[in-house]
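As you look at this complex, bear in mind that one protein chain is not there, while each of the others sits in place.
And then chain A:
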Amino acid sequence: MHPVLKIILQRLALGLVTLFVVSIVIFTAVNMLPGDFAQAILGQGATPEAVDAIRRDLGLDQPPVTRYLQWLSGALQGDLGNSFAQANFASFVGADSGVRTTVAQQIAPRFENTMFLAGVTAAIAVPFAVTLGILAALYRNSVFDKAANIGTLTSISSPEFFVAYILILFLAVLNPMLPSLSNIYEGMPFSERLEKTLLPALTLTLVVTAHMMRMTRAAILNLMASPYIEMARLKGVKPIRVIVRHALPNALAPIINVVALNLAYLITGVVVVEVVFVYPGIGQLFVDSVKIRDIPVVQACCLIFAAAYILLNLTADILSIVSNPRLRHPK
């Protein structure tokens, strides 16, 4: 078997184990929180009678281990269960009508939105950060290099909501160019959707750029002292060509790793930005679901988040192997 293929299979198997562990941890954690779905949803109206009725309906009266095993056997067959949130009162007379919203139905549109935002952000941020990094390496220690460093470090050090509000202030309130409300919905024309997604995407770009840009710069500078770069320079190759042609290909591995890490962050960690721009992404759904203890949805979200990290890390590792002939053809 090709060594790269072997690595992929090994890593995927390990990923499944990780997902299993994550599901146990999340299930235990949600169960340890005070209150359950019945109490959370009834709020002030949580009479013991009503709480019991809901618990019975949803099977929350079963011991946690039984519930976990039920969930697990469903999940192994690809059934993530039904969302409590939409199931609870759907029946007319209190009896189960059988019509329920599955977790997959509830998550799918939100996940699609999250991927859209992550995609738009990545499309802006990755080329921007890498270019900036290359230029900073090219003009290192110049005013440009310092300004780029200071600028990106400032934006990464500010809390996300602060960056978001600053952008809203300048781009939506003072100069009304972009909408501050990103309430996209299914069936919205692509151009409108893109326009509404632009402000959150720019906010996230500012948040993730520093990391990628500095890694690009550092990885390239690291190589600049190598003999083969010196050789290229002595040959009379132009500095920009030295970097792009000779240094960058060998610096790709660490850059790809950082990019992957940031992409995973864009999928899993942007709830604050979603709240500020009212973007209906998966982060909002996740927080809402934790609030009402909707365990099936929380579980599914966590699995998605964990899977995003596992898959992107795996992709990063594969790409760094592919980009490095020494690793591609191990002796």
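Details
What we mean here is this: a contact is a pair of C-beta atoms (placed from the backbone, for glycine too) under 8 Å apart; a residue touches a chain by one contact, two chains touch by 3 or more; residues count from 1.
The criterion applied here is as follows: contacts and distances are computed from a predicted model.
According to its UniProt record, the chain left out of view corresponds to "ABC transporter substrate-binding protein" among "Transglutaminase-like enzyme, putative cysteine protease", "ABC transporter substrate-binding protein", "L-lactate dehydrogenase complex protein LldE" or "Cellulose synthase (UDP-forming)". The residue from A:I124, A:L252 or A:V278 that touches the chain not shown here is A:V278. Residue A:P34 is the one among A:P34, A:P63, A:P189 or A:G236 that touches the chain missing from this view. The chain not shown here is touched by just one of A:A219, A:I292 or A:A306, and that residue is A:I292. Of the listed positions A:A172, A:L221, A:L252 or A:L327, the one in contact with the omitted chain in the full complex is A:A172.
From the options A:V4, A:A50, A:L72 or A:L303, the residue with contact to the chain not on display is A:A50.
Within the full complex, the residue among A:S155, A:S180, A:T209 or A:T268 touching the omitted chain is A:S180.
Those residues of chain A that touch the chain absent from the view are 33-35, 39-47, 50-51, 53-54, 57, 83-86, 88-95, 97, 99, 106, 109, 165, 168, 172-173, 176, 179-181, 183, 185, 275-278, 280, 284-285, 288-289, 292, 294, 297.
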